[in-house]
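Incomplete set of chains, arranged as in the complex.
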Amino acid sequence: MIKAAVVGAAGYAGGEAIRLLLRHPGVEIAALVGNSNAGKMLEEISPWFREQIDLPVEELNVDKLADCDVAFLALPAGVSAETAARLLERGVKVIDLGADFRFADKNVYEKWYKKQHPHPELLPKAVYGLPEIWRDEVKGADLVGNPGCYPTSVQLALYPLLAAGLADLSRPVIADCKSGITGAGRNAEKHLIFCEANDSINAYGVAGHRHTPEIEGGLSRMAGQAASVLFTPHLTPMSRGILSTIYVALNQPADEAKIREIYTAAYKDEYFVRFLPQDVWPHTKWVAGSNFCDINLKMDERTGLLVVSAAIDNIVKGAAGQAIQNMNLMFGLPEQQGLEQIPMMP
Amino acid sequence: MIKAAVVGAAGYAGGEAIRLLLRHPGVEIAALVGNSNAGKMLEEISPWFREQIDLPVEELNVDKLADCDVAFLALPAGVSAETAARLLERGVKVIDLGADFRFADKNVYEKWYKKQHPHPELLPKAVYGLPEIWRDEVKGADLVGNPGCYPTSVQLALYPLLAAGLADLSRPVIADCKSGITGAGRNAEKHLIFCEANDSINAYGVAGHRHTPEIEGGLSRMAGQAASVLFTPHLTPMSRGILSTIYVALNQPADEAKIREIYTAAYKDEYFVRFLPQDVWPHTKWVAGSNFCDINLKMDERTGLLVVSAAIDNIVKGAAGQAIQNMNLMFGLPEQQGLEQIPMMP
Amino acid sequence: MIKAAVVGAAGYAGGEAIRLLLRHPGVEIAALVGNSNAGKMLEEISPWFREQIDLPVEELNVDKLADCDVAFLALPAGVSAETAARLLERGVKVIDLGADFRFADKNVYEKWYKKQHPHPELLPKAVYGLPEIWRDEVKGADLVGNPGCYPTSVQLALYPLLAAGLADLSRPVIADCKSGITGAGRNAEKHLIFCEANDSINAYGVAGHRHTPEIEGGLSRMAGQAASVLFTPHLTPMSRGILSTIYVALNQPADEAKIREIYTAAYKDEYFVRFLPQDVWPHTKWVAGSNFCDINLKMDERTGLLVVSAAIDNIVKGAAGQAIQNMNLMFGLPEQQGLEQIPMMP
């Protein structure tokens, strides 16, 4: 039985990790950490967990977590790396849901996150935890940087195309992404209250969102050449879900049937990726609560661009679910274990 | 392995039965039935089930269902009873999610549902499937009338009070209930389209909804005396959930602490009923996707009335989940089996 | 041209007052006040007002408001009365959207609002601003206590019945009310963020909400005898609107046709109250953005109770719209002026 700690237990990603881990047959939740709520029982903070877990939320104390096998960190940038370093010293494997271990190059991190990386020496040990692409690396890892929600959807959407060398990366990839409001966290901020966000959609962080370098780095690495990405996130009036609509140029005449074959082949053994039939477009609700990524695509003959659309649940495949998928790989468990939830629709 | 058929597979209740049964360790879904969608694969109708089940939806043919152990029926009134009769003849146990087997007295059914009961001879064999109250009867049943969604919430909300004989039933019980829109089914009707229902609430079926006699009969039976109920349903802009706010007079001076003790005692061994701490009021989203019923109450000293509030997921505890709970009891399985989903919030 | 000040301009009720006053042909907005946002232009706080008004939000300075004819106050309890007193001294009429002037008896206020009333000497001058009932009093007033949102809907729903002396007030009136989330204000509180409130409904303030004595006092006054009320508010996943479902006993045999006649007669000259045809139930969205109150009712023959359902837009007829209706009366303008918005549906 793997002993796991969830650090950041009061937030949405932490809560989703708890929801999934409580039903994972190979895991026992050993500790819940959340500084601003320390001392309360989880059900006082998140009453839907009533009678499901009988643990208090505690202040972070790495020594008390030393007998855990793994810690899931949902912490602010910088704090994650500090905490990870101390946990690794104590032999606890770390899956960081934040950005501190997503970049091989600390300069990229420091430029976009506008702070010094507290433990750059750990970066060479860290593995980028997108299992469908980097499964083998994840298997041996002690420290995983869990991908961002937007980057997960965009990378899975383009992986077969880029791996097949069909994209014309001399032209920018455009990723127009729509996120549910859980993506903004469980924070009491005015622009997040129901009446500000309900029945409305808006772009934000235009031409400057911090997931841009993560997407760009990921695409470049899988293509084996530099990609440039223009990424626009949108706040969408729904609780969960990301829909990414992606526009990419090809380096050869378009042949949609051939591209469909490539995607089908690339994902035929991937349980969590569902390449949909022609003209069935991903809906975020169709993956809600599950670890699935639904994908479809279409060639626009008129402009020569390929449109790829991908849907995930941002706090499952885009956060806690993928983290557990990584944990399964790190500990030699079946990759799907504890992650076979069927989407909850409606 | 229990072989189960889901009849009415394309609707929301049928779909929820499939979602839950697919992860039930003791059940195999052997057949999907849905006349208006016959010939299609389930994923063509409900694409979120892609790669989860590989069965077509078929026209109803009771002979082809004869080797099933149990059938879940989500069918129109009257059609259910016809189908149930023919399945029972073939040795298939039946759990009817409709109203045909909820009333011991066919006259009540015929008055409120405005049609002749096609098989009144089956009514004595039918058990009303509210396990927290009628568990022992369910255990031996071949034919279960699964309670309506509203009646489930109201009966669980009042059971301890009525069983303890504390209610003054000479005065009407008022049940003001708010339902998510799945309660209206998966039908293309104008008043159900997003733009008609979004951001709005309304009462409907006032002083005449067909769940009234079911609630009244249920309360009367558990109290051992005639209860009269005024039930008002409301269409609420959310996908799932019922919240019932119930007003009931007491037959003795109010003592909230004592009532809280009675509820605590009544439900302490009931996994699916959570009696919440003082001042924590049930939220429908806090039970979404789960088989839980959350309850709380408060005495209004000023009027001498007790207010009880109960939340369920209308298509889980109010339909498919409770049906599976009944199945577990009918087949001697652990009552919670396959029903331990943690609520999906947010 | 009436010069008006809106105090509390950054909130939802204040914002709605601005929206309506900007198109009122007899009013000029002369000042916007909002302490926590002082120094900003309104459009920085509420960007939808861009190019509609060119005023900064200022700190409260009663001397600077002295040349206004009227001030609309949307302020915390207690602060309103302090401010009102100083404005009245300077000859500015006051319409208080808070509770400070809703009670003739300061003891009721002090008991429920748990603070001393800072200016009880003003209470005899204050008029309760529900024009459909107390129109003549409003006409001569310098100081109006604008009714609460819930109390507005409940009182309009019951007025004809109580005025006709048909209610049996020896039994409590039950008001089960559902409010959109604007009712909780424009505050960054965790339970109000989209993901906590979306797709969910819950009761709150059960058997203790501060609108209870206002409803009770209002009903008692219009009936000419003491009424007792059990009021339960609910937070409903919609931006605007209140739906009140009310249960009341009659003091004589029920005759729905007669009651319908009474309501029709009572409201036939009231522009803002629409008594709907039989079986057409009020929907909150059908009054959104308007000053209408839609009402319908039905006798429940089985229990002898009357069910009345009323819908208003909580920040129009339940706040800013009614305040302007009061202003029109106070200043001798046509009562409907500036308030003839057609509901915005969908």
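In order of appearance the chains are A, B and C, and numbering begins at 1 in each one.
Basically, contacts are C-beta pairs under 8 Å (C-beta built on N, C-alpha and C of every residue); 3 or more make two chains touch, one makes a residue touch a chain.
From a predicted model like this one, the values you see are computed outputs, not experimental measurements.
The copy number for the entire complex in this file, given 3 shown chains of one sequence, is 4.
Here is the rule we go by: only the chains that are shown with their structure count from here on.
Excluding chain B while holding all other chains in their positions yields a single touching group, one piece.
When chain B is fitted to chain C on its Cα atoms, the angle of the rotation, on a 0 to 180 scale and to the nearest 5, is 180 degrees.
Between the chains B-C lie more C-beta contact pairs than between any other two chains. If each chain is reduced to the centroid of its CA atoms, chain A and chain C end up 46 Å from each other.
Between the Cα centres of chain B and chain C there is a gap of 38 Å.
Centroids of chain A and chain B (each the mean of its C-alpha atoms) stand 36 Å apart. Chain contacts: chain C has residues 180, 195-196, 198-199, 237-239 touching two or more partner chains.
Residues 172, 174, 176, 178, 180, 195-196, 198-204, 206-208, 212, 228-230, 232, 234, 236-241, 243, 245, 247, 281-286, 288, 298-305, 307, 309, 311, 346 of chain C touch chain B in their complex. Against chain C, in their complex, chain A makes its touches with residues 12, 180-182, 186-190, 192-199, 237-239. Remark: chain A residues 12, 15, 19, 22-23, 46-52, 182, 198-199, 239-240, 271, 274, 276, 280, 283, 285-289, 294, 340-346 touch chain B in the complex.
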